[in-house]
Structures are given as structure tokens and as C-alpha cells.
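Only one protein chain is missing from this complex, and each of the others stays in its spot.
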Amino acid sequence: MSPAITPAMIGQVIISGILAGSLYAMVALGLSLIFGVMRVINIAHGPMLMLGAYTTYFLYAGFGLNPYLSLPISMAVLFVLGAVLQRALVFRVVDAPELSSLLLTFGISIALVNVAQLAFTSDLRSVEYLTGSWVAGPFAFSKPRVVACLIASAITAGAFLFLQKTRLGKAIRATSQSREVAMVCGINVQRIHLLSFGMAAALAAAGGTLISMMIAIQPEMGQIWTFKSFLVIVLGGAGNYPGALLGGLLLGLIEQLASLFLTTQLSEAVAYVLLVVVLLVRPTGLLGGRQT
Amino acid sequence: MSGRGRMFVAGLAVLVLVLAVYPSFGSGYGVRSMLQLFMWMALAGSWNLISGLTGYVSFGHVAFFGAGSYTAAILITKAGWPWLAASLAGGLGACVLALLIGYPCLRLKGPYFAIAMLGLNEVLRALVSYFEGLTGGGLGLSLPTLQATVPVYYVMGLTAIGVTALTYVIITSRFGLRLMTIREDEVAAEAMGIDTFRHKLYAFLLSAVGPGIVGGLAARDQGYIEPISVFPLAMTITMIVMVLFGGKGTVWGPVLGAATLFIFQELVWAQFIYLHQLLFGAIIIGVVLLMPRGVLGLLQMKYRLPRTI
Partner (left out) sequence: MTLKALGSSFVALTVLFSSLPATAQGPIRIGASLSQTGTYAKLGNYQREGYQLCIKELNAKGGLLGRKVDLVVYDDQSTPATGVRLYEKLISEDKVDAVMGPYSSAITEASVNVTEKYQKVMVAPLAATTSIFKKGRKFIFMVISPAEVYLEGLVDIAAKRGLKTIAIVNEDTLFPKTSASGTAEIAKKKGMQVVFQEAYPKGNQDFSAMLTKIKAANPDVLAAATYFDDAVAITRQMKELDVNPRMFGVTVGGDLPEFHNLLKQNADYVYGATQWDDQLPYPGQKEFVAAYTKEFGHEPVYHSAAGYAGCMIYAEAVKRAGTLEAGKVRDALLKLETKTAFGDYKVDETGFQTAHKMVLLQWQDGKKVTVWPDELAGGKPRFPTPPWNAR
């Protein structure tokens, strides 16, 4: 019982897919960074996004701060938290088998969500700042999502420039290619780990700030983003930074098109099935698991 | 057999005997709780078969539990099967599922396998919701009311014993030795002439049977299942933590881990409803960092026991 699918509808879901995909790409880039440098899959990535969203909410509700202006603050707060977690806990599983790192970060994830529940309660919160859409012909461009897409693209571009052009960024890439060689070249690998974890948390926080204006904020909002980020980086190639970009856009489009042509219920399943197919054909993701 | 070994076997026999007569004097809740504990022992033991022995981390093992639940529930409600046969069929169903997905997924390595398994669970839940003609979709399936807690208690207990016995047989066999070789170094295992894929697949199939049967029994006992309640990620995590806590790759680790964590949960749960999850998170972190080889690992080191018991 569904209307016939018209080109206008396909156009609309492609718009939605790209808008969502740009956010996926930015958030997943963080996860990819950690995996690339440390070979750790950080399950607490989504909860970091949740904490970013709460930071924005409290600055908005408490001090009336424009939510877009809270972006650098929430990124800075989470950068520090990420670095602290890395220093305190995660560094101990850097070379352990993947089970240890998966479980450790899962434990951190549960702890963060529950601390948030105790501190902020499970009540939904929202930042009702920018709502509605710009309408152009048959297409609607959601205002908060378009702005979020632009900001996310800028941040992602910034992160790439940083990785490509600066000494520190080059050190991060070198570490992710080979830790031993990086060490021999005089790179302080411990510091690089700290920095990448902090950056990753900051990217998640940026995602949290931006989506705080789209969906309701609550302690359990983050986990779904961990899984989406997984999908993205595995599709693109874990540890491959441009791969995160490709994977993000792909996931956004796949989800939307699957929801359109099939049903919302199956969209996640379609994404996972495609993932397994991609992995079977290219076991290290579309762009390969290593950065070239 | 050493004196210590004999004592151990005698102790086990007494324990099994006590548990066998427990329903005659335990309360309804006591029986149901022990039944739940058996369930966790079987689940943890099964996860250990694939992940503890081969090192392939199944992050979606609850998929087999859910598959078993639905197979059994459908056979009971739509085909009028008795619950015991239906639960065994649940084990078979889970095994078939393992064959279908093991073929592609076991070729993936490391985190890719873990994520693929996680995805499998999501896919299954979505499919079960979608094909509502058979499964009732989001309405769930309600089984005819039937008082079966005590018989289910026995079958669940036997399943837990079965999984543990199977683990013992495998670990002490050449097959088990090969699986552990794969865990330590898959390339070397291959070089030694072990057909690694086939070995992994067999282990995977065996690890799916237990959760399938247990899923069917749990569905019968609860009387009502719905997609979100039989495919929860949290259940996989609990299995993993139990095995890790007890000691992975061992015979008794899953049993010990399941018992300890289950009792802990029962005791803490009522007292600190809001802190309970937080404590669970802390336990996970503690186990990973402080005793990666579990309680048994510590005991083995202290008393120089073999690494596999």
C-alpha cells in the first residue's frame, strides 16, 4: 500500500541520503582514525556523540548560547575526555586481540550511558533552534540538516587538510601505516595515540552538536551511531580515511533508497547485507583497509 | 586419576544430584532462576566453542538463540508440535542458519567477522519483523498457556550439561587442538596442512546448536516472544563477559563465569536498579584489564593446572 515511486521522490531521498551521509562520514572518520592508528574499534564512539549533544543542550538551555557557537566548546570538551579515556584505559588494549578492545570500549560505553542517565535522567531534551525546510519545487531541504551538512563537510575537509598537510597529521598517517617505522623516525607514538583518540572524540562531539537540533537528546541516542559508523568504515575500508567519506555517503544513500523502495524496517538489514557482500568481494573494504 | 580429580568428579556428581531434586523443594521463582542460570551456562559454553577456541569473535551469537526461539514457537503454534521436539528442531534450525552464514562469514578475519555477525543479528531481527505472516511480526507470538517450568528446567539443565560435555570432548581431542592452533596462528595452521575453513565451520555449527535449543526452551517457558526480546545485542555481550570472566577456551570457565555473574546480577539487581548497569560496565572493564584470562586463568597460574580445564 504505497504510492508509485516518482523521480521527484527518488530525488528527495537522494537529498536526504546525502545530508545524512555527510554526517555519517564525519562521525565515522573519527572511528576510522582510532582504528587506523591503534587497531581498536571504539564502541564508546556513539556515547561520545551523545555527550557532545548534551554539552550543546546545556549551553543552550542554561546560557542561551547559540547551538552552532557551542560546536567548538563541545568538541574541546570531548577532545579532553577522549584523551583522558585513552590515557587511563584504552592504551592498555592497543596491541591486544580485538576481543579485548571491543569489550573494553563496550564497558566504557555502558558506563558513559549510565552516568548520563544518572546525571541527566532519561527525559528527552531538545534544542529547538532551527526547524523546518527550504522548499524548491517538489524538494524540501531541511534547514538543520543542510546547515549540518555544510558544517560537517567543512570539518571533514579540515580534518583531511590537517592529516595531509601538517607535520602532526603526517605523523598520524605514518603511525597508522606502521607503528615501528614511525617510532624509528622519531615520532612519539604515545602522543599520537592520545591525539587521535581526542580528535576522534571531538569529531563525534561535532556530530552530537549538529544532530542535537534534529533529533531528541537522551542518554541512549548514541549507540546507533556507533553501529552506523562501523558500517561506514568497513564499507569504505577500516583505517582508510577517504574510505570513511565514501562509506558515509554510500550508507546514507543505501538507507534512504532501501526505505523508499522496500520499507523502513528493512533499510538497516539491506545495509548490512551489502556490507557482507562488499567484504566478500573486497575483504578490506571498497578502498582497501590501508591508506595509500 | 589424581586425588584432586576424583574429588572434583565426586563433587560434581553431588551437585548434579542436588540440582536434580531441587524442583521438589525449591520455590517457583527459585526453579525459574536456576533454569535461567542453566540457560546462561549453555549460551556462554556455546559462544566459547567458536570464539574461545578459534579466536573468531562472534558478536551476534544471540542470533542463534532468536532463530531457535522462533523455529520452536512457530512449530508449536502453527504445527502443534510438542515443545520438546520443537526446541530440538530449534537447535537444528540454528545449525542450518549457521551453515548458511558460516560459509561466507567465516572467510572474514578479525573485526570484520565480528561486525558481520553483529549485522547478521540485525538482519534476522528485521526479517522476522518483516515476514509477519509466519512470525506475527511486531505482534510477537503467544504460545498456548501450559505449565512446563519444571520439565523445561530439566531439559535446560541437560542442555547445559551437554554443551559442557561437548566442550570437554572437543578440547581433549585432536579436533580441538587444531582449533586452538587456528586461534594462535591461522597461517601456520594452514601451512601445517589443517583445513582451517572446514574446522572453523564445524566449530561454528556446533556452537549454534546449544543456543538454538535453549532459545526454543526459553520461548516455551516465557510463553510470549517478540523480535526485540529474542535478538538483543545485550545478550551476546553477557555471554561474552561470562566466558571472559570465567576463562575463555576452557571447559569450566563458561560455567563458572555464568554462575558468578548471574548470582551477582540477582543480588545487585533488586538493590541498585539505577547503578546495576553501571556496575556491569565496570565489571567488563575490570575483567578485560585485570584478568584477561578470567578467574580460571588466575587459578591455573596459581595452582599450575592445565590451561584447558
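When the chains are written out, they are named A and B in that same order, and each has its own residue count from 1.
To be clear about the criterion, contacts are C-beta pairs under 8 Å (C-beta built on N, C-alpha and C of every residue); 3 or more make two chains touch, one makes a residue touch a chain.
Since the model is a prediction, treat every value here as computed from it, not as a measurement.
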item	value
Touch with the omitted chain, as defined above, among A:Asn42, A:Thr55, A:Ser100 or A:Ser142	A:Ser142
Of B:Leu92, B:Leu177 or B:Leu299, the one touching the omitted chain in the full complex	B:Leu299
For chain A, residues in touch with the removed chain	1-3, 5-6, 8-9, 12-13, 16, 20, 117, 122-126, 128, 131-133, 135, 140, 142-145, 214-216, 218, 221, 224, 255-257, 259-260, 263-265, 267-268
Positions on chain B contacted by the hidden chain, ascending	7-8, 11-12, 15, 18-19, 22, 25-30, 32-34, 36-37, 125-126, 129, 137-140, 142, 145, 147, 218, 222-224, 226-229, 252, 255-256, 259-260, 263, 266-267, 270, 273-274, 277, 295-296, 299, 303, 305, 309
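The definition used in the following text is that only the chains that are shown with their structure count from here on.
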item	value
Rounded Å distance between chain A and chain B, as computed from the means of their C-alpha atoms	32
Residues of chain A that touch chain B when the two form their complex	35, 41, 89, 92-93, 96-100, 102-104, 106-111, 113-115, 117-118, 227, 230-231, 234, 238, 263, 265-266, 268-269, 272-273, 275-276, 279-280, 283
In the complex, chain B residues that touch chain A	51, 55, 57, 59, 104-105, 107-112, 114-116, 118-120, 122-123, 126-127, 129-130, 237, 240-241, 244, 274-275, 277-278, 280-285, 287-289, 292
